[in-house]
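Only a single protein chain was left out; the remaining protein chains are all shown in position.
Think of it as A and B in the order they're written, each chain with its own count starting at 1.
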Amino acid sequence: MTLLSCEGISKSFLGVKALVDVSISVVEGETLGIIGPNGSGKTTFFNILSGLERADAGRILLKGRDITRTPPHRISAQGIVRTFQNLRLFGGMTALDNVICGGHKEAPTGFLGQIAQTARVRRAEAEGREHARACLADVGLGAYENAFTTQLSYGQTKRLELARALNGRPRILLLDEPTAGMNDVQAGEILELVAAMRQRHALTLIVIEHNVPVLARFADRIVVMDAGQKLVEGLPGDVVRDARVIEAYLGTGAA
Amino acid sequence: MVYYLEQLSNGLAIGSIYALIALGYSLVYSILNLINFAHGYVIMVGAFVALQLLALGVHPALAVLLACCSGALIAMLVERIAYRPVRHANRVIPMISALGAGLVLSAAAQLIWGPEVRSFPQLIPRFPVEIGGINLSSQSLVILAISVVLVVASSWFLHRTRFGLAAQCVRQDMVAAQLMGIPVNTVIVAIYALGGFLGVAGSILFAMYFNAVFIQMGLLATTKAWAAAMLGGIGSFQGAFWGGILLGLAETLAVITVGSAYRDGVSMAIIVGVLLLRPAGLFGTTIKERS
Partner (left out) sequence: MTQTLASLAPAPRLRGLAVLLFVLALAVLPLVLPGRFWLHIVSLTMIYTIFVLGQNIVTGWAGMLTLGQAAFVGMGAYTSVILTMQYGVPWPLAALAAGAVAGITGALLSIPCLRVKADFLSLVTIAFNQIFFVVANNWMDLTRGPMGIPGVPAMGAFGWQATTATQQFWLILAVVILLFVIVGRLTRGPIGRAWKMIRDDEIAAGTIGVNVTGYKVLAFGVGCFLCGLGGSIYGHYMRFISPDMFKLEESLLLMQMAILGGLASMPGTALGVFLMIAIPEALRSQEPWLITARPGIAGAMLVLLMIFRPNGLLGLGETPPVLRKLRAALPWGGAK
């Protein structure tokens, strides 16, 4: 049962073809891995999915509904939540506030209700805070509620962004290089954490990763991108052995 | 009809002044994404410096040149003190810092030269020139000529020289430019200096045209310069020029049709109109922030 399907997505920036006729779909509950060399269009694909960029051609269907031209906040409201390759945390807030912000969609935002602080509003606020606390604890940052992002280590900020995304109660979670800049041990830990969350919240995942061996263990299916095109798609074992992939991407080191 | 043609030449002159001032804003914005509010105050100080030098008996040409250089110098100081330390901070912060620097300049100018409106000597004689039966003002024609020369010269400088090439690189991608060994700081300082120089030239012409120098002229020119820059497309050289000309004509038209009180409304209408209808300006393209 297809949850999300992207058909024939193309995008170019001032002549640079970032995506060329890319079709990718995911099934409910599946984990899709995306790999590809730098500049192959992976992040651009996420940007289009989350509504930050508009595709030049193609369409995106979520459960059969067209969301190609839907603005980011509505896409988010439909359960597609993402993280960013270069982290986009809120610098002026504490870790806990960052995560609470992730739950914005659930919060009652009626203007008069907020001013009157009705019982419902206060209850929702307290619940939101507890949920955020739980998410923060889930990623192992329970002790850092009041820390500002500048006081956290790089690895911790990556986890914080994950917690913020989880508090958005995603159905489809898009992770853009969640383990970038980490060694294999740390990367393994993060992906284990993600796997646990996937289990608990019945998530559908799309993960961009450079660490192929780690991803191969973790994903159900892998798409390989190269120069804006989908090069290969298949089971992790097959993809890793595919000659074209080895040539385009793995080349020297991995395998 | 003749009356309208005469007004046309006034519109062209005032428009070309706006263009000169607009270039300073537009250049900085296109490279740094910063509305450099200090610019308006810098050029106001420059006009006062020219006035002061003239009062001291300096030869007019030299006085104007020195004033323009003082504008470049102050602009460089502003960059160094108020802008560079906060270059990478959240985007409103450099704007506020620039405005703070501007307010310091404004207070200093007020302490030195006082809050009154001063008249500015007519360095360019004003007499009617008859061309094909139409009386044009000599001053308007000279102003237009000076502006065109300055705009063409700077356009050449920014498009045909090594420095210009470096500036284009910094504009496209500051980090990459830095990695490639382009002296980014020098380029930015030079851009500020160029903006200050042209801006003061503009403000001196402005002072001559309206025969007035006053503390608020910088901020007054700000909205007009921006209307010009946005009309032409931010960061575009020819754009700023044509935008300025169009604004000058539109203002002149407004003055003859609805009255001079509403002259200043034109620029705001243009800014809002451009934002609503054509954010990239008439001749430009925008570059979106990367996600």
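The rule is short, and it goes like this: a contact is a pair of C-beta atoms (placed from the backbone, for glycine too) under 8 Å apart; a residue touches a chain by one contact, two chains touch by 3 or more.
Since this is a predicted model, take the numbers as computed values, not measurements.
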Which listed residue (A:T43, A:S76, A:T157 or A:T204) would be found touching the missing chain in the intact complex? A:S76
Touching residue (missing chain; options A:I9, A:I24, A:L52 or A:V239): A:L52
If I consider the whole complex, including the chain that's not displayed, which of B:A13, B:I31, B:V64 or B:L99 touches that chain? B:L99
Of the residues A:N38, A:T150 or A:Q199, which one touches the chain left out of the display? A:T150
Which listed residue, B:I131, B:A145, B:M180 or B:M268, touches the chain dropped from view? B:M268
Missing-chain contacts mapped onto chain A: 50-52, 71-73, 75-77, 81-82, 84, 88-94, 97, 100-102, 104-105, 107-109, 111, 114-115, 117, 121, 125, 128, 146-148, 150-151, 164, 168
I need the residue numbers on chain B that touch the omitted chain, in ascending order. 33, 35, 37, 81-82, 85-86, 89-97, 99-104, 106-108, 110-111, 216, 219-220, 222-223, 226-227, 230, 261-262, 264-265, 267-268, 271-272, 275-276, 279, 289, 291
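Criterion: only the chains that are shown with their structure count from here on.
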In whole angstrom, how far does the Cα centroid of chain A sit from the Cα centroid of chain B? 45
